[in-house]
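With one protein chain removed, the remaining protein chains of the complex are shown where they sit.
Now for chain A:
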Amino acid sequence: MKKVVFASGAVLMLTLGSAQTPVLAQEKTLTISVYALAQDEYKQIVYDPFEKICGCKLVVETGNSVERLAKMEANKANPVVDLAAVSMADALAASRAGLIDKIDTAKLQSFDKLYDIAKDPNGDGMSVGYTFYATSIAYRSDKMKIESWADLLKPEYASHIAWPNVTTNQGPPALYMLGQALGKDTPDLKGAIEAVGESKDDIVTFYEKSSQLVQLMKQEEIWAAPIGRFTWAPFAKLGLPVAWAMPKEGQTGGMNVMILTKGSKNRDLALQFMDFWLSTEVQTKLAEKMIDSPANRQVKVSDEVAGNLTYGEETAKSLKLIPSAVALDNRAGWVKSWNETVGQ
């Protein structure tokens, strides 16, 4: 009997023990929260070199931005994360919720090297952009001609397109541009949502993951879809005549930013990390691997690499981004009117 109890106890101890990782008490630790994208490359280009420079331990938490923000909110009183990478609108949401602090940009040597739009994207001093991307339309140039965002909904095209669901990062910007094309550009995006709603039975799908689109394009299930530039590379490699549209209303897009948690005990270390990530060296390496388009204007890359990124001052200036406050104040309303008009 004793043996059995002992054995079961031992099994339990083993299970619990293996879940813990030893932490060296004397070591400085910086905890960052990032998108779960290209982590192998980030480790190689950003995380490992930084650990060597700072002599500290970097703990990386990943997930989508909704989950990560919810976690920061839950740990508000006793913050775990020191620095987070989120979208512009989520940075404003975190700021409104009192989760983050102003960034002391005087301590960032790379700050002056950034494009102007990346320096203070929300105009509140609470975030710094580290990458941005254009959103436009990838389309089969042998099957259709795209000169305006509204062309996608032409009766002869609508049954061959995928449109981003309103809940994706590309959804609202695409609707925003469609609204501009239709001359109905109100912050509630009602005109654009109604136009999509009228074609909803024709439109092949409202995609949630852009990775799905490559296969649909390959199978000729779709001829066109609004996508972010960061997903362009696999389309270009399909061996089909796929082109990147330059609609007359322009391109839209988004920006990802870094924020600093209020009450973080590792502020200097977090700033050191932020500066490292924004440095010309690191931003160049990330660009060359086609992971992030650089926010640092001193980054120089080959034409081939530039073609797969959102690159250059002109492009940066020309992007029509939805202001964060508009996105934040209307997000719930967009999803609601989308669900009422398109979702059923």
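What we mean here is this: contacts are C-beta pairs under 8 Å (C-beta built on N, C-alpha and C of every residue); 3 or more make two chains touch, one makes a residue touch a chain; residues count from 1.
Criterion: contacts and distances are computed from a predicted model.
Chemist: Would you mind picking the UniProt name of the chain not drawn here, from "ABC transporter permease", "Ion-translocating oxidoreductase complex subunit C", "Spore coat protein JA" or "5-oxoprolinase subunit PxpB"?
Modeler: Protein name of the absent chain (UniProt record): "ABC transporter permease".
Chemist: Considering the complete complex, identify which of A:Y207, A:F230, A:W244 or A:Y311 is in touch with the unshown chain.
Modeler: Of all options in A:Y207, A:F230, A:W244 or A:Y311, contact with the hidden chain holds for A:Y207.
Chemist: Among A:N64, A:Q109, A:T186 or A:S318, which residue is in contact with the omitted chain in the full complex?
Modeler: In the full complex, the listed residue that touches the missing chain is A:N64.
Chemist: Which of A:D112, A:E221 or A:E313 touches the chain that is not shown?
Modeler: Candidates A:D112, A:E221 or A:E313; residue touching the omitted chain: A:E221.
Chemist: Hey, which chain A residues sit against the chain that's not shown?
Modeler: 1, 4-5, 8, 11-12, 15, 64, 66-67, 69-70, 159, 165, 167, 200, 203-208, 212, 215-216, 219-221, 335, 339-340, 343-344
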